[in-house]
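Quick one: structure below, then a few questions.
A protein chain is absent from this complex, but the other protein chains hold their places.
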Amino acid sequence: MTGKLLTVAGLRAGYGSVAVLQGVSLDVAAGQIVAIVGPNGAGKTTLMSAIMGLLPRQGEVRLDAAAAGSTAAMVAAGVVLVPETRALFADMSVADNLLLGAYPRRRAARTDRDAARADVFALFPRLAERRHQHAATLSGGERQMLALGRALMARPRLLLLDEPSLGLAPRIVRDIFRVLADLRTRGLSILLVEQNARAALDIADYGYVLELGEIVLEGPSAELAHDARVIATYLGTGRQT
Amino acid sequence: MTLLPAYDITLAGYAGLAAIVAIGLTLLTGVSGQTSFGQASFVGIAAYAAALLPDGPSGLLAGLALTGAAAWLLGLITARLSGHFLALCSVAWGISFYALFGTLPLLHGFNGIGGIPPLRLGPLSLAAPAANVALIWLVVGLALLASRNLLTSRTGRAMRTLAGARAMAESMGIDTVRLARAVFVLAALLAAVSGFLFAHFQRFISPTPFSLTASIEYLFMVILGGAAHLGGAVLGAVLVTVLREELTDWVPRLTGATGNYEAMAFSLAVILFLQRAPRGLWPRLARRAARPKPRRAAPAQPARECPIADGVALEIEGLRKHFGGLAANQDVSFSIRTGEIVALIGPNGAGKSTLFDIVSGQLAPTAGTVRLFGRAVVRLPARRIAALGLARTFQHVKLLADESVRDNIALGAHLAGRAGMLRALLRLDRAEEARLLAAAEAAAARVGLDDMLDMKAGALPLGRQRIVEIARALCLAPRLLLLDEPAAGLRLQEKQQLAALLRQLRGEGMAVLLVEHDMGFVMDLADRVVVMDFGQKIAEGAPAVVQADPAVLEAYLGGVA
Partner (left out) sequence: MTPFVFLALLQDGLTSGAIYLLLAMGLLIVFSVTRVIFVPQGDLLALATLTVAQLQAGGVPGTLWLLDALALAALLGEIAGGRTTRRTLAAWLIYPAALTAACWFGPRTDPWFAMLLGIAIVTPFGPLAWRFVFRPAADASLLALLILAMALHFVLAGVGMVLFGPDGASVAPLTSATLMAGPLAISGQSLAVVAICAALVGGLRWFFGATLTGKALRATASDRLGARLVGIDAAESGARAFALAAFVAALSGVLIGAVTPIAYDTGFEIGLKGFVAAIIGGLASYPAAAAGAVLVGVLESLGSFWASAWRDVIVFALLIPVLAWLSLRQRAAGEP
């Protein structure tokens, strides 16, 4: 196995007095896609926010073996989150959203930014067509493309994706996941949380099952996808098969 | 009685007068979330009424009537406003009334009106400052007592929803606009009482004490004291009054100059304090002052005595909802019979919550009809639908995090009570209140929360909070129950308990519509399953049938093909 890019150990986090994560541990190796699956309310979004430093965290989050810092420090170190809400700049154009995605690299040469944008447009030609439209006018699939594109503009090393399939048609989910697999071949590491367990485990190298703020199961994703408990709980078809 | 120097007695009088206004403002701003920069205007209206009708009672009555009328009229607008709109609106009337006090010839402009006689209580003259101050503090005590009664009542519970949980409150049957207006008028009337006493205490009035600055000072008192606490209002009033006097006294001595130093020093103190304790002083002092234990009342009756008549509970036909270009619901039709559990499933974003919001009256559909027990309910406000027998929970839990589990559940019993603000103030609502709390406790017992009644709702784990919402919904004694992801965040055993409860309710004839992602839970429990995807119904039928439907597998289970 290659070196660990992200190490999470005994992570606890929550909102106010409510503890959501009860000591979560996981790793993301460089160049891997790691999936975290689990039902609504399991703490998936909290986990992403805590890793990113959006929530106060107890326990260990390490990036390249160095303790992870604030959100700004994470972004500067090449960790970019695409949140469940997408958090697009709705009243700004697609082009401006992408431009702001490159904000962490604003001191880099202009050609560098143009190259990143060319890459994004090559991945998502639709964004090139709509570059002058406001983000608010995009369809659900296009919004997710823009959210991914904005994240890629920062040329990240580790991409955190919170429910990338949320509200998308199966065809578009397949397209998006194909892009993710493609990104991995270019050396990008991805940590994604998904409710759509099957789609997520299909492209992932390794998977974790999160339930009530705890990791209850982990393993290579091909094994997890066929684990009877996962099928029963998350795919709902256990009783028939 | 005259142990205190006259100066201190006067100061105590002003502090008391301010406390009366601050108590009203605590109800309005702290509890109900309506920011007012205009309370001094109401003080002023009543003070001028007292000055023009100096005999006492008629001045008081005129002051209360005028203030009440002004507040009622302003309340027509303010009760619908929120946040900054309301704050600015209050600045607007604060400035307008102040200008009015300064310009109306009747009120003698900035020369003011003097020679107002001291108050008389029967044969007793209150000319002596000490007696007057005693009366003022007696009124403070009465206002505190009545306000405390109000806050521990059905109306008080409903008031706490006004600050940020109005949609939830409406679905519990609470008329939030009317309530907001009532609180607004009450706060104005308290200010009016203070104004009346002020005129007879100071015996001379001019526009200055009724300026915008004075209104802001009242707000300082409330915020410094601790916005949502009655004790904080009194504390803040005393603190601000004394601090200002002391600063006026000391700052010039220290700096050797007169000027605006004291206002500056005071405001600086406000800033430094708020940065350190944005929730005010009172919560820091009153370390969980023991709450009065509600009395145990007669054992609660079962939620519903008469069995529900057989029939169709809910009929949805051709329901359509568009948000801009996005179709959240497209021609959805299905129905639920009484004594039936129907599960609505589909991927996140399929339009299930939108459908819930339309059925419960939070949203108006673009087209289509919804019939609840045979009555068309589209465009009926949520509180009217609740009164027809529909109760719901929310996907994003909507509880009052700082209130107890008991009070949260009792919100659901709002429609079972009648007592209004007046009865609550006078504590004439106790029998009914005990009945409502008993109903809340019974609902809590049904869902297994009886040992957590006194905990703050916000301190429970998310899964338990969902159960609190279910108990609150049960308190409405509904005939149709809408549950949005009730099992999310529950442990296996808790899910089994929930399923058992829902089966029991079904046995009593209740209709249940639930959105849920936990397939094991849904398939075991539901009589019928409706599957949605992209706003459309793509399948409907018994669980086993739906599970084998290829379209469902494709859409919901994430592309098996």
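As written, the chains take the letters A and B, and residue 1 is the first residue of each chain.
Note that in this section a contact is a pair of C-beta atoms (placed from the backbone, for glycine too) under 8 Å apart; a residue touches a chain by one contact, two chains touch by 3 or more.
These numbers were taken from a predicted model, which means no experiment stands behind them.
For the options B:C89, B:V377 or B:L525, the residue in contact with the chain missing from this view is B:C89.
Considering A:R106, A:H132 or A:R186, the position touching the chain not shown turns out to be A:R106 (whole complex).
Checked against the hidden chain, the listed residues A:A9, A:A90 or A:A181 yield one contact partner: A:A90. Shown as candidates are B:R80, B:R284, B:R379 or B:R491; the residue that touches the absent chain is B:R80. Taking the whole complex into account, chain A touches the unshown chain at residues 52, 54, 71-72, 75-76, 80-81, 83, 85-92, 96, 99-101, 103-104, 106, 150, 154.
Listed here are the chain B residues that touch the chain not shown: 29, 35, 74, 77, 80-85, 87-89, 91-93, 95-96, 99-100, 103, 167, 213, 216, 219-220, 223, 227, 257, 259-261, 263-264, 266-268, 270-271, 274-275, 278, 357, 362-364.
FYI, only the chains that are shown with their structure count from here on.
Here the CA centre of chain A is 39 Å from the CA centre of chain B. Across the complex, chain B is touched by residues 16-20, 39-42, 137, 139-140, 163, 165-170, 173-174, 195-199, 212, 232-240 of chain A. On chain B, the positions that touch chain A within their shared complex are 325-326, 347-350, 401, 458-463, 485, 488-489, 491, 517-520, 522-523, 534, 544, 547-548, 554-555, 557-560.
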